[in-house]
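Quick one: this structure, given as structure tokens, is what I'll be asking you about.
For this depiction, one protein chain was excluded, whereas all remaining protein chains were kept in their positions.
Chains here go by letter, A and B, matching the order in which they are written, and residues are numbered from 1 within each.
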Amino acid sequence: MLHIVNKSPFERSALDSCLRVAPKGGAILLYEDGVYAACVETTVTDTLKAAAIEYSVFVLGPDLAARGIAPDRVIEGIEVVDYGGFVDLVEEHGPVQSWL
Amino acid sequence: MNELEPDYDTEGVVKKFMFVNRKAPYGTIYALEILETVLISAAFDQDVSVVFMDDGVFQIKKGQDTKAINVKNFSPTYRALEGYDVEKLFVERESMEARGLAVDDFVVPVEVLSAEELGGLMDQQDVIITG
Partner (left out) sequence: MKLGIMVNEGPFTHQASDSAYLFASAAIEKGHQVLRVFFYYDGVNNANRLSEPQSDDRNLVRLWSELGKEHGIELIVCVAAGLRRGMKEELLADGFTISGLGQLIEAGIAADRLVVFGD
């Protein structure tokens, strides 16, 4: 299944809850304020590096760009997708849990 | 109000629906309005599960008294779910324990699941609705 997370990890616990519950091997998409979790050199970078090994982690490019985050600031192992890629993830990975 | 005629046939289709409650009551309206959705789902004869996790566990805490804040106490409505054949109510253990709650603190009987067990159950669903 696909888990989608739109909350900043610095303000809300949505990503923590997602990582606690989501079975390993699933797909996670970070979008809206969730994209801040995908950046290098933050207090959650190590958590996301580990997550990128256990899950397929994606981040929405348009939301990164809107927030001034260059693609080279994205943690290695996290794949940048556009809205079409978001649609593909929904199609490929099945039911969607939205961690609002 | 226009009643739309469904343009697709859903007769006889039973899907696994999970409602995921992660928000506390009263501070925002999410808990109340998702509960209305759960009640409506019962009319469609689907396989419905309701999950309380994160601050959602506070929705079913006993002893709520909202008289002094001028809003309706909707916690008794959870007890009505059984009458609608919505009987699969789950609480995530980690969320419950983190908030100092135990299974006796809830207004309805629930099954307590670990995060891992809940993840497995979520993985089996067809439709997951969150609010």
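For this structure, a couple of remarks:
The rule is simple: a residue touches a chain if its C-beta (ideal position, glycine included) is under 8 Å from a C-beta of that chain, and two chains touch if they have at least 3 such contacts.
As the structure is a computational prediction, the values presented were derived from the model and not from experiment.
Across the interface with the omitted chain, chain B contributes residues 1-4, 6, 8, 10, 13, 15, 17, 29-30, 33, 36-37, 40-41, 43-44, 46, 126-131. Residues touching the missing chain, restricted to chain A, are 4, 6, 31-33, 62, 82-84, 86-88, 90-91, 94-96, 98, 100 (touch as defined at the top).
The definition used in the following text is that only the chains that are shown with their structure count from here on.
In the complex of the two chains, the chain B residues touching chain A come out as 20, 22, 53-54, 92, 94-95, 115-116, 118-120, 122-123, 125-128, 130-131.
Chain contact summary for the complex, chain A toward chain B: residues 1, 13-14, 17, 20-23, 26, 95-100.
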